[in-house]
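The structure's right below; bear with me while I get my questions together.
Shown here: the complex without one of its protein chains, the others still in place.
Moving on to subunit A:
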Amino acid sequence: MALKAKTSTRIGVTILGWGIALWLFFPIFWMILTSFKSEVQAISTPPKLFFMPTLSSYAEVFERANYWHFALNTVTVSVAATAIAIALAVPAAYSMAFMPSKRTRGTLLWMLSTRMLPPVGVLVPIYILARNTHLLDTCTGLAIVDMLTNLPIIVWMLYTFFREVPAPILEAGRMDGATRWQEMTMVLLPLALPGIASTALLSLILCWNEAFWSLNLTSSHAAPLTAFIASFSSPEGLFFGKLSAASTLAVAPILVFGWISQKQLVRGLTFGAVK
């Protein structure tokens, strides 16, 4: 009897889990599905689940815009922003986690509070700053802004992961003659690697999909994939087939990358539990 109840609970949980997963995945699924429809099929009511797939939307998208140009910009900006942010955040989080002062908590909260500011509120000053420093429509400019917007979250996440590393292990390193730098790179980083990897992955995803600043600070030269998608939405009215094809092309690389690295991600997110 007890066993039976347990089995049914397990089935229930499984169904619920799949339900939530499908619900979360549905928009992506529908987007991919729509990208293989013709424009007519894409807007037909009721929506069609089964149809003759076509690559016409993809063909048109490739014809009209240089996908590789946008993709290269996105990769450049995301990787650069993430790499710089991690490089800056590791020492910051290290000092906050292992040499806290009475202001550490406050600093962390204050850093996070900058994320609560709506970006549009600082659009004009940042735009002017970018213009005056000739960083408008450059990958450098966009990478700097992306890096800065993500930095608080990255520091916060790394801080949380570093806090999981027992301080005596680092102190043992110091007793063994390690400098602060060696202590950080030879003891802390290997131990916190899963956490750093999942933080970097999150940062990559955030940069990859960042639209507000890319649309406002770039026009052509440094326009990333989000601008590529946007170029298929407004001007000529909505063509869902092409829009979906463009979106699918835009998210596909990061989706695949996330899938490959999901093992790392899960390990990172459950770091505390498996330590």
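Please note the rule applied: a contact is a pair of C-beta atoms (placed from the backbone, for glycine too) under 8 Å apart; a residue touches a chain by one contact, two chains touch by 3 or more; residues count from 1.
The criterion applied here is as follows: contacts and distances are computed from a predicted model.
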item: Complex member absent from the view - protein name from UniProt, among "Sugar ABC transporter ATP-binding protein", "Cysteine desulfurase", "Alkanesulfonate monooxygenase" or "Formate dehydrogenase beta subunit"; value: "Sugar ABC transporter ATP-binding protein"
item: Selected residue (touches chain absent from view) among A:A59, A:I169, A:L238 or A:A252; value: A:I169
item: Touch criterion as defined above, residue of A:A42, A:I126 or A:L191 at the omitted chain; value: A:L191
item: Hidden partner chain, residues of subunit A it touches; value: 102, 166, 168-169, 171-179, 182, 186-187, 190-191
